[in-house]
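All protein chains but one are shown at their positions in the complex.
We call the chains A and B, going by the order they appear; numbering starts again at 1 in every chain.
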Amino acid sequence: MKNKTLRNDIILIGSLFLIFISIMIGFLLTSSSKNLIANIYVSNNLVETIDLSKKENKDYKINGTHGEVIVRTKDGAIAIIESTCPHHDCINVGYVKETNKPIICAYNEVYIIVLSSYQPEDDIKI
Amino acid sequence: MNLTVKKIAVISMLTAIAIALSIVESFIPSIGIPGIKLGFANILILLAMVEIGPIEALIVSIIRIIIMAIFRGSFLGMGFLMSITGGLLSYTGMYIFYKLFKKFSIIGISVIGSILHVIGQILIAMIYLGTTAVIYYLPFIGLSALGTGVLVGFVVKATQKTNVIKHILK
Partner (left out) sequence: MFIYKMKKRFLPTLLLISFLSSCSVTNKLEKIFYFFDSYENISLSNASQENMNDLEEILSLYDKLSDNYNSSSRFENLYSINLKKSQKIEINKELYEMFKNSEDLQEISKGFYNPLVGKLSKLYKESLAHNELPNQSIVSEYLSEIKLSSIVLEETNNQYFVTKNGDAEIDFGAIAKGYVLDKCYEYLRENELEKYYIINCGSSSIALGEKSENQKDFKVGLSFKNKAYIELNNCFVGVSGVQEQGVTIEGVTYSHIINPFTGSAINNYDAVLVAGNNGALCDVLSTSFMMMDLESIKEIEKEQNVKALIFDNDEFVYINNDLEVLYH
């Protein structure tokens, strides 16, 4: 009985491990870092769209539900550098320069999603 | 359930330890999604389930969640919703595999509880924030939940061996 449950445990832990690793690899493979644009949302409303490929170094003041959140773009990456949230988890994420990885400040209901607006070079060729 | 004074005392003790653990845990930064924690408090909940009873374990869980929400200051906010969903989902899973499908050992059950807890939290985060982008952090949080679950399992097992609770309840 003990061996049977042990075996089941190992299978459970092993499969979960593999699932998570594959999801992680999946995200890493499908992320792109070309032609990025960042969408900033406050409470599900799109408040700002930034073209990261322009590589402007600029600060944006975003009004979250519980205070101000300051978003900075630098060298084509984006990060939250200041926030009124208690734990600063969002600031700890740091600069994001690829798709798939969002920056979330739950306290202020602010989140930033980076998307790729990568298009083929020409839409048409004549 | 036999509500003796001893039981009340034990439940309160376990709840208090759970709360204390949660407070300590809250100082560890979350990965990506604010509010997602490792879940060491599960030690006490699982311990209560195996040593005392399922209902008692549920009480420990719910009281811990409510007190932590009040303590955090965001009662009924996203943090609370994440906690309660994760907590209930986790409890249900552990109960099912402890009482009904006895296919896993304590370690396995703990892992199930841990994973379900974070899944519940991530689901609420997705609904509350209105975006599925949150799922990016699932693998990272999932792996840490996996590790935590195993650890919690071992702690509960070790505590079981000492028969401390059974001793107190006699």
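We adopt the following convention: a residue touches a chain if its C-beta (ideal position, glycine included) is under 8 Å from a C-beta of that chain, and two chains touch if they have at least 3 such contacts.
Just so it is clear, the structure is predicted and the values come from calculations on it, not from any experiment.
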### Query
Which of these touches the unseen chain: B:I135, B:V150 or B:L169?
B:I135
### Task
Touching the hidden chain in the full complex, which residues of chain A are there? Just list them.
8, 11-12, 15-16, 19-20, 23, 26, 117, 119, 121-126
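What we mean here is this: only the chains that are shown with their structure count from here on.
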### Interfacial residue positions of chain A with respect to chain B in the complex
2, 4-6, 8-9, 12-13, 16-17, 19-21, 23-24, 27, 41, 44, 85-90, 92-93, 100-102, 104-107, 109, 111, 113
### Query
Can you list the chain B residues touching chain A in their complex?
26, 29-30, 32-35, 73-74, 78-79, 102-105, 107-108, 111-112, 115, 125, 128-131, 133-134, 136, 138-140, 142-143, 146, 150
